[in-house]
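The complex appears here minus one protein chain, its other protein chains still in place.
Chain nomenclature is as follows: A, B and C, assigned in order of appearance, with residue numbering initiated at 1 for each chain independently.
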Amino acid sequence: MQTDTGKKTRVAIVGASGYTGVELLRILKLHPAVEVTVVTSRQNSGTRVEELFPSLHGYSHLKFTAPDMDEICREADVVFTAVPHQTAMAVVPGFLEAGLKVIDLSADFRIREQAVYEKWYQEHSAPQLLNEAVYGLPEIYGEQVASARLLANPGCYPTSTILPLAPLLKAGAVKPENIIVDSKSGTSGAGRGASVATLFCEVNEGFKAYKVGDHRHTPEIEQELSAAAGTDIKINFTPHLVPMNRGILSTIYCKLSDSDATTANIHNILYEFYANAPFVRVLPEGTFPNVSSVRGSNYCDIGAKADRRTGTLILVSVIDNLVKGASGQAVQNMNIMCGLEETLSLEAGALFP
Amino acid sequence: MQTDTGKKTRVAIVGASGYTGVELLRILKLHPAVEVTVVTSRQNSGTRVEELFPSLHGYSHLKFTAPDMDEICREADVVFTAVPHQTAMAVVPGFLEAGLKVIDLSADFRIREQAVYEKWYQEHSAPQLLNEAVYGLPEIYGEQVASARLLANPGCYPTSTILPLAPLLKAGAVKPENIIVDSKSGTSGAGRGASVATLFCEVNEGFKAYKVGDHRHTPEIEQELSAAAGTDIKINFTPHLVPMNRGILSTIYCKLSDSDATTANIHNILYEFYANAPFVRVLPEGTFPNVSSVRGSNYCDIGAKADRRTGTLILVSVIDNLVKGASGQAVQNMNIMCGLEETLSLEAGALFP
Amino acid sequence: MQTDTGKKTRVAIVGASGYTGVELLRILKLHPAVEVTVVTSRQNSGTRVEELFPSLHGYSHLKFTAPDMDEICREADVVFTAVPHQTAMAVVPGFLEAGLKVIDLSADFRIREQAVYEKWYQEHSAPQLLNEAVYGLPEIYGEQVASARLLANPGCYPTSTILPLAPLLKAGAVKPENIIVDSKSGTSGAGRGASVATLFCEVNEGFKAYKVGDHRHTPEIEQELSAAAGTDIKINFTPHLVPMNRGILSTIYCKLSDSDATTANIHNILYEFYANAPFVRVLPEGTFPNVSSVRGSNYCDIGAKADRRTGTLILVSVIDNLVKGASGQAVQNMNIMCGLEETLSLEAGALFP
Partner (left out) sequence: MQTDTGKKTRVAIVGASGYTGVELLRILKLHPAVEVTVVTSRQNSGTRVEELFPSLHGYSHLKFTAPDMDEICREADVVFTAVPHQTAMAVVPGFLEAGLKVIDLSADFRIREQAVYEKWYQEHSAPQLLNEAVYGLPEIYGEQVASARLLANPGCYPTSTILPLAPLLKAGAVKPENIIVDSKSGTSGAGRGASVATLFCEVNEGFKAYKVGDHRHTPEIEQELSAAAGTDIKINFTPHLVPMNRGILSTIYCKLSDSDATTANIHNILYEFYANAPFVRVLPEGTFPNVSSVRGSNYCDIGAKADRRTGTLILVSVIDNLVKGASGQAVQNMNIMCGLEETLSLEAGALFP
């Protein structure tokens, strides 16, 4: 960002050799007010960014380095931590103390209740920060985001679930009981680690549910839906693996509060809620979204149908898991935290086909 | 099949140039008791089968012909009608009158109530046959199948839904209300007609729901679930299109009758019900199926989890939509109708990877 | 572009509902000096752009119209003709007479010799323009592009072939005889028309050569290689269809003029030739390109190896067929023709994964 003196905001990316790291670099390449100064990767220390990721044309000057707290604090104003949970909580306090703004893409600061976090993950070593961390869904927490020092960037599945549901729960249009979230994700969500389960031949021409009744995004979704509804919510959440690179589609089933409610009623609530949200698009009645319409973009598209036969509201949302579900949303949050235009470097449309 | 005189059963396939037609030919190639004598295709009349479908090695002698009722009745003992609904009802009565056994892969004889059929499809021109037609899920209607003259081969989505649910509804283990069926299908389910919506570039790297709250397989599923439960059932059914050739995975959410029921209880009911079913495999507890494990085979794999947090039972089933969801099941039915071993020419395992 | 009076260049796209049309709209969305005023599509006249292509967020104001020469000439300064060959030659002369700059994405003005064009395509109705048209490879014809009124935007296969070969032929480093071009293209190259051959299930998990020894890009490649070599060149060109949306990789085999030449010698010629070309990247020795490194971007990446065992030079080049192979290159040409920065709206890196 341009500070008073016209200098660019200096950005460090910790854990830059995973898919969310590459995606941050891709997005930030075009950012007019940002300069990426440090990219760390233990494994690839010393390698040029362009060598490891030939897709990143124009980063020939930048090399991965081993993470070094002093260097980062010296060279950066903002740090993105794109490391696994548990690793993040170990480094975030240091960055904050040094005065950096932190945008954490791990799960470590998303859950407000320490006990809930520790039940689904493991012990938390920096619980004092849980209260301060702002949950980075700008469409819902925009004001808090603007003044945040530590931002917990939401999970991909939660983003795709909370955006369509929260406004309806707030408005009391749907019942808080019996919400079912059936989500389908592209394979980049599984990360860039070598593993047999995500080999091309294991995923291609396949389709499966995984972590049935047991996925760690469940408490994150429940926390935010409960906040929206003002009451405790338990959901069924089932993720599935789709043979495609990017994209999440969530099909959500819930019960209408008013059995006479129409699709138009639901649309109106959503339209109004997102009237000024640059990245959420509520589709015309009778239209449902395709992940291919948001590929590579920061948009979330939402369709809805009130099924009068069964009294059920069906919501369908799509995002690109690496953009609105991770790195794009992180940049959107950074823009807001730095007082910049929310959409900077995120204006590109989707890549289709 | 071998008749008394040792002759093979002569088989005709009407509408043989679609994906279910090719699949019938692939499966029947190895059938020891069957000879395919007629394959019809208006569009490809005169073309050698092997020319249109080079995958069908070994059919060099066979040519597509324009459908000719007299020829078929003369040359075949059994006829598979693999034509669109409405076309099937126009030809099936003639075949029956001529004494052929008919296995209809369209929707025309699956719905027992004429009014229901006509609400979801269009006017029915042969309603007198609706009562006689046997719904061809051999795991449930095996005896009726054995003596059927007209067999209505089930839809792909219904097969994937009824197999896991029917035994549990029969046993009263799940409640008949609030059943949600979220299904995901490979693209071959959309058929082989030229259309922009199923072009490679439109489907690949995409994922969408379609016909939300409005798919014609809904009444077929409801009919069979209601029969199993002994009470009228309405479901939510949402199909999705997956960028893969073959396979359906259905994720089914329903409420446990006994909130203390365990996954093991559910498994036991399913194991027992399918103890002698050669093509249904109930997976060990904690295991969920992948469509890639049934690709090209006639198997249906089922996983289950009783989610105590929400009182919900989650069932996941997979089939190959062209095999157990269409042509394989049709051959299974034919085997039973002709007094042959149920598994003949269907013993092949899945093609993985 | 900003003219003296600060107004934007008004752009029309004729034939905007195919994949190259969508891609032009995607790229131009972010162009700071361009306004798209007319998009035509006979078939989709009256439809909003965003309705037909939900990926094109932010075009909600624009509707497809039936092509109307008068309207286009009134509303546009530059016109992209993204229609099939033979259709282009019918409309281009009218646009030129009305004073518009024309960038033609069809093949109609790429071949300089009328007889050659008519041998591979059909009769030419505007042969008087063949001499004037500039072949739009800016890396080779940059100066002519700058002053062009009618620009023939190159074919995708030719772009991927000429860029690696032309500098080497010019330098005399490879022999003009026995050049073999084995190209592999994603499926978007086949266009957006409904056809069985490009259905998802026909392409996915398949791979084939097509138009073996008979593809219409052959004379276009030969024309440009001959120009570079200063002698008549005949090549072998074999295209293949790859189950992916975008991308062309060409593997080129040719004979080294000097049998002692090393890979380094070849690299030096290429590095030097493309030293100032913003979109051509010659990879380090020992490195070969992947189409996934240019997906969605205007880059061409090139790798080379001098195989001393056989005296053969192997060149491997990749482009995104819809970007550098079509719409991106068209915008690059437009930028140059309008006196704008060559890279405007084309700076985005590749989308990976």
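Convention: a residue touches a chain if its C-beta (ideal position, glycine included) is under 8 Å from a C-beta of that chain, and two chains touch if they have at least 3 such contacts.
Note that the structure is a prediction, hence the values are computed from the model and not measured.
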Residue, one of C:K101, C:R281, C:R295 or C:K324, that touches the chain absent here: C:R295
Options B:E205, B:E220 or B:D307, residue touching the unrepresented chain: B:E205
Selected from C:K63, C:R246 or C:K324 as touching the chain missing from the view: C:R246
Interface residues of subunit C (partner: the chain not displayed): 178, 180, 182, 184, 186, 201-202, 204-210, 212-213, 234-236, 238, 240, 242-247, 249, 251, 253, 288-292, 295, 303, 305, 307, 309-310, 312, 314, 316, 318, 353
Residues of subunit B (touch criterion as defined above) contacting the omitted chain: 19, 22, 26, 29-30, 51, 53-58, 188, 205, 245-246, 281, 283-284, 289-290, 292-297, 299, 301, 347-353
Residues belonging to subunit A that touch the chain removed from view: 19, 187-188, 192-196, 198-205, 243-245
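Note that in this section only the chains that are shown with their structure count from here on.
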Furthest chain, CA centroid comparison against subunit B: C
Rounded Å distance between subunit A and subunit C, as computed from the means of their C-alpha atoms: 36
Mean-CA-position distance for subunit B and subunit A (Å): 39
Multi-chain contact residues (two or more partners), subunit C: 19, 188, 205, 245
